[in-house]
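Apart from one protein chain that is not included, each protein chain of the complex appears where it belongs.
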Amino acid sequence: MGSVLAAMLPANARNAEAWLSGGVSIAAFVIVVCLYPWVADGEVVRYVIEWLPELGLNFTLRVDGFAWMFSILITGIGFLVVLYARYYMSPKDPVPRFFSFLLAFMGAMQGMVISGNIILLAIFWELTSIFSFLLIGYWHHNAAARDGARMALIITGIGGLCLLVGLIIIGYIVGSYELDYVLEAGDKIRQHDLYVPALLLILMGALTKSAQFPFHFWLPNAMAAPTPVSAYLHSATMVKAGVFLLARLWPVMSGTDEWFFIVGLAGMSTLLLGAYFAIFQQDLKGLLAYSTISHLGLITTLLSFGSPLAAVAAIFHMMNHATFKASLFMAAGIIDHEAGTRDMRKLSGLFSFIPITATLAMVASAAMAGVPLLNGFLSKEMFFAQTLEQHRASLLDGVAPYVATIASAFAVTYSVRFIHTVFFGSKPEDLPREPHEPPHWMRLPIEFLVLVCLIVGIIPGLTIGPYLHTAVVSVLGERTPEYNLAIWHGINTPLVMSVVALACGVLFYLVLRNYLARGADGPPGVRSLKGKRIFEQLLVTISWRWARWMESHFGTQRLQPQLRLVIFIAFVAGLWPFYSADLHLSPPTLTEIDPVFAAIWVIGIISALGAAYQAKYHRLAALILMGGAGLVTCITFVWFSAPDLALTQLLVEIVTTVLILLGLRWLPKRIERIDNYNTLTVRIRRYRDFLLAVACGGGMAMIAYIMMTSPLPDTIASYFLEQAYPKGGGTNVVNVILVDFRGFDTFGEITVLGIVALTIFALLRRFRPAPDSIEIPEQQRIQNAYDDASANREIGETVRDYLWVPSVIMQWMFPFIILLAAYLFLRGHDLPGGGFAAGITMAIGFLLLYIAGGTRWMEDRLHILPMLWIGFGLILAVFTGMGSWLFGFPFLTSYFHYMEIPLVGKVPIATALFFDLGVFALVVGATALILIALAHQSIRSHRTRTVEITKMEEDT
Amino acid sequence: MILTPEHLVIAPILIPFITGVLLLFFEDRERRLKASASILATIALLMVSIELLQISHTDGGRVVVYLLGNWPSPFAINLVLDRLSAMMLILTSVLAIPALIFSLGRWHRAGLHFHTLFLLLLMGLNGAFLTGDLFNLFVFFEVMLAASYGLALHGSGLLRVKAGLHYIAINLAASLLFLVGVSLIYGNTGTLSMADLAIRIPQIAEENRIILESGIAILGVAFLIKAGMWPLGFWLPTTYTFAPAPVAAILTIMSKVGIYVLLRLSLLFFGEEPGISGGFGSPILFFGGLATIVFGIIGVLASQALGRLAGFSVLVSSGTLLAIIGLTQVDITAAALFYLVSSTLAISAFFMLIELVEREQSAISNVLAVTKEAFGEGDEEEEDEEIIGVAIPGSIAILGISFVACSILLAGLPPLSGFIAKFAILTAILNPEGGAISSASWWLIALLILSGLSALIAMVRAGIRTFWAPAVALVPRVLLIEIVPVVMLLFMTLALTVQAGPIMHFMEATAVSLHEPRSYIEGVLKAPPAAPWQMETEE
Amino acid sequence: MNHVADFPLWMAWFVAAFLIIGAGLTLIGSFGLYRLRSFYDRIHAPTLGTSWGTAAIVLASIIYFSVLQSRPVFHEILIGIFVTITTPVTFMLLGRAALYRDRSEKNPEVPAMDSPKSILDELKLMDKPESVYLESGERE
Amino acid sequence: MELILSLGIGVLVGSGVWLLFRPRTYQVIIGLALLSYAVNLFIFSMGRLTINAPPIVQAGVEIDSTTFADPVPQALVLTAIVIGFATTALFLVVLLASRGLTGTDHVDGRETER
Amino acid sequence: MSQLFPYPLLIIFLIIMWLLLTSFSLGQIIVGTVIALVAAQGMAALQPAKPRLKRWDLLLKLIGIVLYDIARSNIAVTRIILQGNKRKRKSGFMTIPLNLRDPIGLTILAVIITSTPGTAWLGYNFAQGTLLLHVFDLVDEAVWLDLIKNRYEYFLLEIFE
Partner (left out) sequence: MSATILFWAITFAQIMLTIAMVLALTRMIKGPRAQDRVLGLDTLYVNSMLLILVFGIRTGNTLYFEVSLIIGILGFVATVALAKFLMRGEVIE
């Protein structure tokens, strides 16, 4: 069995491919045939591999009579189609792909029919959808093929997904996904609450797959596929999957009102409409497609009845339809191939050109029309008989015989039309090609199939009888009814119906003949109402227009609304717990209010508000005011016993200010009175933002207040305080936490700083200033122009005068700043300070030199090599951490020891100090890198400008 | 040197870190060296992760705790290895190797320090998966984010910078929320260790509970932003679209970090104790997840560019996971873990594939063009060794097959792992522990089906447009090392399918231990520090 | 303030006096900054704080901690020294910048540049309206 | 004091949030800076307010941990300050890059009407 | 030796600063010296002009004078500020030609002038050697000219040139 699946080996040569495919399918066929002895005994051949036992999904293959019968159809007709395709496909086509898809499809179909696990069945089901998509879209340069393939996939895909859910529900009801168990649990399923949803979902799958109304429209459009594909997909396989499933689950699902009404309604309407539409098709394959739909409707209708005899008829008709429809498609393919067109308005009188093919086609279409002595007749008779039965005592039951007869008449009409138009009548004019008989090997499959039609039609009992019985028994089990496959049942109502249908059908044709010869494609009245177009428009509307509309209304790509949402949701989330419960608060523990501190926060608040107010038009003012707020923050840290924080805050504050100033140079000028538009919407938006801002501020203030005034829980801090000195070797607990207790945080933090520096550096390498800020700043232009215009001055003298004296001080500050950094670093472990503060201090020292002397001056003297500082810092930190491994301790375990150094005395040597040194180096490097990289942009733009000026001069 | 297996726990953090930092000492033009070093590092990472997985899976699930600095719990920052973290580690390295290989095609030359940033991103991810400390989690989030900023902006260019600006702005806001949340939790409980929190949160005094919940909710918002929950995730598709393909491929796991944390913390903090805070926030996760799926579906359908489509697929995946976490049910969690792995692999492969497919026609090549004309000094390196993509015979076929595979994965169709994941989720939802299937579950089922459908429609549309519609067959110039990673990832999903049984077994075990965090908590709190120093170092 | 219980009284007076003097000078300086009308006048005022204002408070601190810790504590002097050294840098740079800005706007209250007189007029004419923003206040 | 500080935090948050919603990148960066002050203060305040008790212990003296300010939030704030500095710097450079490439300082890289 | 101790005076200052910051102990002297040497190396990299002090005694005297002057002008400016608009006061700019050229000398002059309330150093023209001053209370230009030229510049010229 596995070989069927594994056969997907694409090769290059056309013949080799065909041989390979043919070989594979015939091998599969033989294997299937060989299984018959077991199957015939009513045994079930099983093959199980455990796959996902937790979820009940196993790779279970299971062949019973029904599956066997289908396997025969799949492999047998598959082989014939391969044979046919070998001659059909043009030598220019990339056939390896074709055959590999075809084989894969065959494998999937085969897998589906022999799945012993309903989930596995669903898997193969979806696979058939996917491969049929690829097959239908095989000629993808053709737009019709693309559309048809897409439609087929989407419709059957929807169905497949629904089917999966339905099957999972079945599995839930039954408690197993194994088909054997499922088939035994019919009553349980039908009585379960979830029966209806499951049924609906499964029917969604089955009806879409077998192109039942109202999902039928994909099938005609799938005719854009190469004819072998159509022959295969629409006779024996793809569309049969749906009815296969209905039959497979028939024992467990059928027999309820829901089943009857849904399936029956779908089946009968499909039967009738399909036949009706088929009459009015001008495309040969279109006619066959609608007839397929109609026949599938017939099978579905049969299955809907829920009576065992009807099921027998359904199964029988599945087989019959497969044979005659496959042969008809192939015949149509030959006609198309030979005549170069499939338009029935152009075709006529082909009998004289291709007599053998014509004869074969005639026999096959007679079978399709249900002419006696052919297999189609037999199953149709059974169908008629069943429609006469009352199943559910309803209107649907009542109309069934009439529907059946009318549809049957239509079937006769389109069959006659097919034959008459194409093969008889005047000689064809303006055909693209001169038709003649195809190679014999290409015709052979048709001959074989037609032969089967004939034999089965004449001696059903001897030929198909036992096999049909095996299949029927495996589906119906004990409910297998008595039935008789004889041709002649005497003159009874079904026969009368047949006769009426035949007669009416011919009559219809005669009436419609002229209209059809001239008419447009499609049935009158509803021609404009094409399923395809409706579907396409629906799809475009829902999946494109609505989706785009909704995306733009429920989503945004602008930053401000996103930030608003983030903040708003955070606000709601933060306050939600307050809303949903009563607030019990412990009595606040307050510290005495200090008016000085209050006044300081008045400063802080005004600064913050001022910064917020000024940030648009007075950037510098906003920056300065932000500095004020930062300073107040720093004082707050001092006030509440956090000298380390105050230090760090202050240093960062300074660097940030300079940093933003460095950036400010590249921002556009903003002039208040020009762009201060003030429309109503703008005001409303501002108002809303203001409210949200106030609300957030209020919320945070409230939470902060509650927290600060509630008692502190028992925290991990007491451990740190107690152990900082004895075990951490430092008295500054904050620093010991940073480099030891929670040194790992610091390790990550310096990594962040390093990464950011690298990113900034990389980004600025690609920096391109906006055209309006590429020029040197106006001040410099004016000053240079002034220098230039003055007789006794050189360009640049103004700036030299400006910096001459201050730069002396700034330079001489440098060693003192180095010393300060060293001081902060060395005392960090015991007193406020530490690697970070020291590093920033050092970086500020460098910065000051840059400001004082300019980039060139500085870099002629001192090359800072920030990248090495960064690398060194990080490596030192990590190696210090790893040092503890040498002694078998975890990463970052610190060690400290008091070392007696002559003259100096006891000096604590803590490994944490090395770690901190790493922090120091990293911070120096990263901060310097960021500042320098930004500062360098000015020089770069000078250079670019010079280049541009030179270019301009050269041009003129 | 005494290195016990326990030390292996920190290796996933240190290996990429050390390699990345050492690479800083070399000029950027020494690409061969940098590339081989980082590939070796990721391979080592994969091997270590596999070893860690085995460790975590022995004896019915071990919790290995690594006490940094050898301080006792709960004072030390601890790294915790359990099945879930081990699984995430493996997933990270499994994604990293192909992404890295892919980048060797061209991206690692598009800017400075690619390999270092990439490795440090891995460090951040691994750290986030391993850490058992809430604030340390913040730190690793920042490491990860900082590196991702760098990588998302890698190569610069107009669109990328615009998207990067939004990405950074929103994540900065999220980081602030993270800090607020963590500090509120600390202020109420006095601890930062997750395990210790799991003990302390149920015991919190009534009057502090509200404000604690407020903190947790704010923290949750921060994670939801990372996970991309609607309406907090609009940044995600844009960012992922414009990030360089290998970066987008590795970023797919970043959205999963938010999910990971939500999963871990929600079950740790509220899972077992059905007390007052029990089930806190689950409905929000659930319905938020549903909304995210809906929005993802809409976006998938509305996307014309493949990159955006992939970005919205990330949202669908996130939404599904969020909704499932909101259901808090063991076997659904197991299915969700499977889905997480599968969808991450699939989308990752898809991002790389997109670039190959679109290379000839699309905006991404324009982005590259923009970067090429970058101005100023030191651009000489851009000009060296122009690698010309070779139109390998059959490359289009491989791309086509890969595209089909991606479509199948995203739509959740068989035979690849997307189907198994979807099937597992559906089975779990339809077999609830309590018996009856809630109406909410039906919504989720419907959306799952719809999401598969929309992926199908969108992918078919896009695939037809890309592969079938062009009059002249497009033969993208791709390098072998760019196709191989895609195929590798797709094979991984195939392997997931074939090995679904054992893998699902592992996921079940993981889910069970997640839902019963006692062993995690005890493992952390009872972890003994190594013997004190004096024993070995006293002279 | 328990730690100062046995602080010598006359020392306390010293400290208090220096504190008041220093803070008072600083306050006056800031008041001048607030009140004086032109920038060039205002730039003089804060020097009260940076000179004797700082010096007095530093002295107060030195005395106070020396007494408190019963040993000479001098490190505050560094603050005084560095403030003295660095303040001129800021004031020089800021004053010159202000002068430039006033000159470029032809503020009549500041001395014009030495020569040539007309250069700035020409520059003004040359410069497009964009230099308007300079007059509106800030270079931003 | 608690009241004052929480008011201060509230105003910082309000100003920061307001700026965060503004369309100019410069406003956003100032807003982020103000917000990070606020958040740093907020984290810090989680250790409650303690005057004149810096967590600096005396070597070799038995410690009564209740007499010191909580060092943990302080350590957390230090980390947060550093990370905040790093990300502010990064944001600044990205906004400059965006300004350079798009020509505008609007957060969306283009001027929106309305 | 001069490479190791490039700026002896600076090194001494640095060591003193270190000791002030830490404590006066032998250990700290050693540590401080090491750090000062490193810092001085940093300074040496900048290649500044080496100051040459000729008259130590005058420097100390100058400091004394300046401290006194600053105190005096503190009072003066305080008075002006507190008096408000009651008193007629004229502030203004004045240009002073200088003979002093030594950068350190000029710097010290700048520090003196700026630290003294009432005078502000606004600009220095290197080519012409003129100093632009803003004086808070410019009643008599000659007084100020005299103060700068004969009191401060004189000393500085003596000390440095």
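Going by the order they are written in, the chains are A, B, C, D and E; count residues from 1 in each one.
The definition used in the following text is that contacts are C-beta pairs under 8 Å (C-beta built on N, C-alpha and C of every residue); 3 or more make two chains touch, one makes a residue touch a chain.
Bear in mind that the values here come from a model prediction, so they are computed numbers and not experimental data.
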Chain not shown: contacting residue from A:143, A:661, A:682 or A:886: A:661
Of A:184, A:397, A:536 or A:778, the one touching the omitted chain in the full complex: A:778
Chain not shown: contacting residue from A:847, A:870 or A:892: A:847
Residue, one of A:603, A:694, A:774 or A:909, that touches the chain absent here: A:603
Chain C residues that touch the omitted chain in the full complex: 1, 3-5, 7-9, 11-13, 15-17, 19-20, 22-24, 26-27, 29-31, 33-34, 39, 42-43, 46, 49-50, 53-54, 57-58, 60-61, 64-65, 68, 73, 75-76, 78-80, 82-83, 86-87, 89-90, 93-94, 96-98, 100-101, 137-140
Touch list for chain A against the chain that is not drawn: 595-596, 599-600, 602-603, 606-607, 610, 620-621, 623-625, 627-628, 631, 634-635, 638-639, 643, 646-647, 650-651, 653-654, 657-658, 661-662, 664-665, 776-780, 783, 799, 802, 806, 810, 813, 816-817, 820, 824, 831-833, 841, 844, 847-848, 850-851, 854-855, 931, 935, 938
Touch list for chain D against the chain that is not drawn: 51-52, 54, 56
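One rule holds for everything that comes next: only the chains that are shown with their structure count from here on.
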Mean-CA-position distance for chain E and chain A (Å): 73
Multi-partner residues of chain A (each touching 2 or more other chains): 557, 559, 563, 567, 619, 664, 670, 700, 707, 712, 715-717, 720, 742, 745, 749, 752, 756, 759, 763, 766-768, 792, 802, 805-806, 809, 816
Residues of chain B whose C-beta touches two or more other chains: 135, 139, 142, 146, 149, 153, 156-157, 165-166, 169, 173, 180, 184, 186-187, 192
Which pairs of chains touch, using the document's own definition: A-B, A-C, A-D, A-E, B-D, C-E
Residues of chain E touching chain C in the complex: 17, 20-21, 70-71, 74, 77-78, 81-82, 84, 91, 93, 95, 110-111, 113-123, 125, 128, 132, 134, 136
Chain D contact footprint on chain A (complex, rising order): 557-560, 563-564, 567, 588, 590-594, 597-598, 601, 604-605, 608-609, 611-612, 615-616, 619, 622-623, 626, 629-630, 632-633, 636-637, 639-645, 648-649, 652, 655-656, 659-660, 663-664, 666-668, 670, 679, 681-682, 689-690, 692-694, 696-698, 700-702, 704-705, 707-709, 712, 715-718, 720-722, 724-725, 731-734, 737-738, 742, 745-746, 749-750, 752-753, 756-757, 759-760, 763-764, 766-773, 830-832, 836, 923, 926, 930, 934
Parts of chain A lying in touch with chain E, wherever the complex brings them together: 792-793, 797, 800-802, 804-806, 808-809, 811-812, 814-816, 818-819, 822-823, 826-827, 849, 853, 861-862, 901, 903-905, 907
